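What follows is a single structure, written as structure tokens, with notes after it.
A single protein chain has been omitted from the complex, and every remaining protein chain is retained in its original position.
Here is subunit A:
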């Protein structure tokens, strides 16, 4: 079914010369869901999810509230175990093959979840737990803070930062350890429209530089098509639509191309 809808959508969407999806065909898989299901008691939340994501792809996951997006992401980050099927990751180069290891996956929550009793830079250093410590960790954290534009706030308490700044610290914490996979659960949901766009651009810039695999859960269809290489729509516990976004970067917000893709997704969500 996902394959069928993919073909339908591809024929529907005007295709520019280089399909981003084709860039990934040769790339190894970052992770793969194989027939993954998740129940809470009798309640079936996810049912037979098959999803293969190549290394470096930016995937957006959309769906109505309560459809299981966070659940999918929690499985990916190892916060929960699937009740059916399996989940594999690409192993370290030296070992080769695939494995079930979540340690290089980072999670960014809807809330910043900063430690109020640790300075901004100490909070970023949390992202280096088990990777670096001491002055090395501090230096790397400071570099990452500069990346998100908060170098001058390093020694302040998180409580004095604005909501958007807190989320930028959380982003720095997520990225400082150079994760292979970054799972983002509506990290921009609580921000105002302008800060949101700023954060989206920041996220895209860092993603382009670090080339991690990103899985972004969002309610905002415009955000999904603006950022992602691929949009996955979840409905009734299954993947209802798997759509490539073959638009060159940098993308212009509000362009006809993006608007058309947005329409396709909204039709699928409410049609």
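By our rule, contacts are C-beta pairs under 8 Å (C-beta built on N, C-alpha and C of every residue); 3 or more make two chains touch, one makes a residue touch a chain; residues count from 1.
Just so we're on the same page, contacts and distances are computed from a predicted model.
Among the names given as "ABC transporter permease subunit", "Pyruvate dehydrogenase E1 component subunit alpha", "Protocatechuate 3,4-dioxygenase beta subunit" or "Ferredoxin", UniProt records the absent chain under the name "ABC transporter permease subunit".
Touching the chain that is not shown, out of A:118, A:132 or A:151: A:118 (per the contact rule at the top). Within the whole complex, the absent chain has one touching residue among A:90, A:106, A:140 or A:166, and that is A:106. Touching the chain that is not shown, out of A:32, A:55 or A:79: A:79 (per the contact rule at the top).
For subunit A, the residues in touch with the chain missing from this view are 77, 79, 103, 106-107, 109, 111, 113, 115-118, 126-127, 129-130, 157, 159-160, 173.
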